[in-house]
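The complex is shown incomplete by one protein chain, all other protein chains being positioned as in the whole.
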Amino acid sequence: MRIHVINPNTTAAVTQKIAAAAQAVAAKGTEIVARQSKAGPESIEGFVDGAYSLPGLLSEVVAGEREGIDGHIIACFEDPGLDAARSLARAPVIGIGEAACLTASLIAGRFSIVTLSGISVPAIRHNIIRYGLGERCASVRAAEVPASALDDPKSDARERIATEIERAKAEDRAEAIVLGSAMLADLAGPLAKDHGLPVVEGISAAVKLVESLKALGLATSKAGGWAPPQPKGYLRGLGLAG
Amino acid sequence: MRIHVINPNTTAAVTQKIAAAAQAVAAKGTEIVARQSKAGPESIEGFVDGAYSLPGLLSEVVAGEREGIDGHIIACFEDPGLDAARSLARAPVIGIGEAACLTASLIAGRFSIVTLSGISVPAIRHNIIRYGLGERCASVRAAEVPASALDDPKSDARERIATEIERAKAEDRAEAIVLGSAMLADLAGPLAKDHGLPVVEGISAAVKLVESLKALGLATSKAGGWAPPQPKGYLRGLGLAG
Amino acid sequence: MRIHVINPNTTAAVTQKIAAAAQAVAAKGTEIVARQSKAGPESIEGFVDGAYSLPGLLSEVVAGEREGIDGHIIACFEDPGLDAARSLARAPVIGIGEAACLTASLIAGRFSIVTLSGISVPAIRHNIIRYGLGERCASVRAAEVPASALDDPKSDARERIATEIERAKAEDRAEAIVLGSAMLADLAGPLAKDHGLPVVEGISAAVKLVESLKALGLATSKAGGWAPPQPKGYLRGLGLAG
Amino acid sequence: MRIHVINPNTTAAVTQKIAAAAQAVAAKGTEIVARQSKAGPESIEGFVDGAYSLPGLLSEVVAGEREGIDGHIIACFEDPGLDAARSLARAPVIGIGEAACLTASLIAGRFSIVTLSGISVPAIRHNIIRYGLGERCASVRAAEVPASALDDPKSDARERIATEIERAKAEDRAEAIVLGSAMLADLAGPLAKDHGLPVVEGISAAVKLVESLKALGLATSKAGGWAPPQPKGYLRGLGLAG
Amino acid sequence: MRIHVINPNTTAAVTQKIAAAAQAVAAKGTEIVARQSKAGPESIEGFVDGAYSLPGLLSEVVAGEREGIDGHIIACFEDPGLDAARSLARAPVIGIGEAACLTASLIAGRFSIVTLSGISVPAIRHNIIRYGLGERCASVRAAEVPASALDDPKSDARERIATEIERAKAEDRAEAIVLGSAMLADLAGPLAKDHGLPVVEGISAAVKLVESLKALGLATSKAGGWAPPQPKGYLRGLGLAG
Partner (left out) sequence: MRIHVINPNTTAAVTQKIAAAAQAVAAKGTEIVARQSKAGPESIEGFVDGAYSLPGLLSEVVAGEREGIDGHIIACFEDPGLDAARSLARAPVIGIGEAACLTASLIAGRFSIVTLSGISVPAIRHNIIRYGLGERCASVRAAEVPASALDDPKSDARERIATEIERAKAEDRAEAIVLGSAMLADLAGPLAKDHGLPVVEGISAAVKLVESLKALGLATSKAGGWAPPQPKGYLRGLGLAG
């Protein structure tokens, strides 16, 4: 099967990190097709970046559909455009925030999310409540680390992240950590070792959920809010409708 | 004061209807500046139309800000882009769905929403829960009327809407009706008369809330999720950041 | 239009403060008719004061109705008697607690309420949950300041209030402050300046909501719990029923 | 011990019915002191009657306290003044609505409330949500029976009540019935027999809860919202404070 | 009447403590029949102990039924097997966790639970949410005291419990304390005295609730989830079905 991992920002280095995280857990026989939006934000933090990421993201969804892709992953923790993508796709669509949090709920009574920037926190909180995980999510914490610092060996990014994880354990009684940004994908293993509790990363979690849905023969129901849009003129103009 | 009423679709006839509804309740001294998106869906029903409306909508928000507008109204009942618009604006931003439902909660213990198309229902339900009005909203009903039928004297649009209102009264014990589409704006008065209960329409409700916030000297807090976005390259490219 | 601002306590100095706050934001053409209860508590803090305020408050509501008033405001943050007043009135009735919190929800993702006395906190919390704003209200804090201290230049009232506001910002991540007492009405402006975030005051917010409902032609639905009471003997005895 | 059963309306026939229901389950050694308000509504249906019942009700609470009563019951299903009464009393105070619903939750997964008049339904619903029983209460149904009809052998009151109970069983899957009015107290036994499921009546339930609290040595905590009111002038004027 | 107080663990000393607590509040005419499980955990802390306690516990329930007992109490704060016991019994069944928390809700706006071991906390939290008391329970705190230390005069058990109670008062604004373990039954009185607020203990609370249900003529509804199980072979094998 082929899984379409869509980085809804335009930064190639992030797409590579995402592709590697997806590849690392893909089953034999799963091909990871990682792409990024052709236009839009270079990173997504908060509501404005999320809104502007949608056209680029949805174009990739439709492109993937036309290639007969077997499933889509929206590789941004804030899960932008998840409902719209599900409406446009016949194949399943999974957001990495949703994937990480549902997966964490299977292995921990209460988990905390550690994200990079405080501006993402309200969007993440909205999602948590919508996904019904309000009781299970002990806290959403921001390390206030700029994305650029993550790969800078001189930055204190790792220390800041470690501090929030330890606070989540001590103050919020978190039993597992969810990494709240696609850019943290490569840290799940090391952080789990350092802090002695499960660390869930969303890209890999989403790959397994898409593979699962495919194996189960399940795709998005078209009976409700995720029915295809009416073929209005603007969609034809974008080349997205008949 | 000047209120920017943004029709986030591209249909001029709808913009005129919206402008008329806004004008009808504007205080003396309030200037209504009604505009529509320059690109995007010709009408907004459901998640895909909502997603594609955002760039056009947000461009209008920023344009209004540059003119020193005193407040913005997003004139689509599904309240697309409300969080992003609040992040981009210094002036207050009100969605007509939010405005109508909060206003209804002041005059009715339980209200029902009657919208045009079933594909809008899940988006509206999400908003109701987020606004904390789950206990107050007795039902969300769709008359399954195409927008085009509303102004067609031979259609049964009015009968279908009347049927849903009567069902809301009888089956859901609705004490007031909220009109779930900007395109129904001109029907609030006649429907209230026909059905003998308050009928709340969102454009007019939003105008009064924006005027109120202005009079109170209140604007969107910039201390949380509605802080301005970082001035990333893509925003500069769109002419939206310094 | 004429708005009836009812101070449900019997202290004239408070009525004057309330009248001033209402007058300050009233639209041209709005006449503020500020009155106080003829009997009852001299201030309202907690459930007992709230209960004993009702007969005096409701008498004023009925008196206002007989004069053809266009709307009523219950000028106590705990919103005593709101349901009963809506049942007795044909004109809209707004509580200042409800008005302040709904208004705050339009400009802040999360707000904190700062009130004078801890004995008011449970009543306020009940209201917040009933209004559906549990997720939006970050905290309810009491400065433990006696009302009399507010106008005493030697008291530490202002310091105590400032301390709670700063704690709400730092510990509760409040993005706006709601002033939890009618007696704080004159402090909204100075506190907003001092603390650098929006401060919402309920009397002014309620004036704008009543003006709005009037402009929208909306009044309390009589189809549910706010239907007029049966004309029982006791109401006739009080001169309140036909 | 002596239990103060307060009928917060002024109708002696109801007080007798209430006294009989209390007496029927009182333990040996429990003295029932049933009284009614000296002034106020002749029956309580909805918010206005509830509000006007408070001064008369609270005067009885204070009078009972002065006699050293061991516990108070507010014998109206809408539980008016429960918070205020708890603030004024050292002895425990139980509302019959609260007593009936908590008791029903011990013997039925889901129960329905059948009350007399639709105007009481919103007040009852508010209480149910506040008591945390929203998931357990399958429905609140009104038989639309005037209180006067209950003792009129020619009325269809019993048929109407029976109809609502059968609907609650069939449509709402109720496993027990809670009688939603003090005036139905004498029907619990016959209705349980007729309909084949437990029928809970609040006066008797409240008597047992008060006896229980006394036996346990428990009384209302004075550490929060039920702390005594400040001894303001109006309370002294009413003879209710030192 | 005869009340069956079932200690679902196998430790006789605990059964004695439980019996004493039950006896201390039993009405004249109530016979306390305290028994313990014949097999299973020697104490119950957390989900595994709870699961393994069920067969022993349910056998006692059925044995009690056959003797015509008037009510059962499950004397473990985590309320193991409450639903199953209600299905097997004709007489009412009360869990001491449920009894303590409902009783506390009658005398305190917010209460905190203090239990012995942190491994019990998640099970208790689940129950609190299911009982609808999420808003009323300020915290669940564990003193991290081994049961064996309670009767060891040299241990610091009492200090640890006192510390958590003081924290609950200061940090969580608890207005009453619920003792979260049957093994703390004898401390309710002394702790109430020491800490100056009501302390609720579940065994005694449950005795009074069972006595109350008996007096009210109420028993578990058999119309829903607590209907008797089908008489399957395994139940016959256990001697538990016809």
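Order of writing sets the chain letters: A, B, C, D and E. Residues in each chain are counted from 1.
Note that in this section a contact is a pair of C-beta atoms (placed from the backbone, for glycine too) under 8 Å apart; a residue touches a chain by one contact, two chains touch by 3 or more.
What you see is a predicted model, and the numbers here were worked out from it, not measured in a lab.
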Who touches the missing chain here, E:123, E:137, E:174 or E:218? E:123
Selected residue (touches chain absent from view) among E:1, E:20, E:33 or E:54: E:54
Of the residues in chain A, which ones touch the absent chain? 25, 27-28, 92, 94, 98, 102-103, 105-110, 131-136, 169, 173-176, 189, 192, 197-198, 200, 204-205, 208-209, 211-213, 215-221, 223-226
Against the chain that's been left off, what residues of chain E make contact? List them. 10, 39-43, 45-52, 54-55, 58, 81, 83-84, 86-88, 119, 121-123, 126, 129-130, 224-230, 232-235, 238
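The criterion applied here is as follows: only the chains that are shown with their structure count from here on.
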Just to be sure I understand: the centre of a chain is the mean of its C-alpha atoms, right? Then which chain's centre is nearest the mean of all of them? C
Gap in Å, rounded to a whole number, between the CA centres of chain D and chain A: 52
Nearest whole angstrom, what separates the Cα centre of chain B from the Cα centre of chain C? 28
Give me the residues of chain E that touch two or more other chains. 109, 135
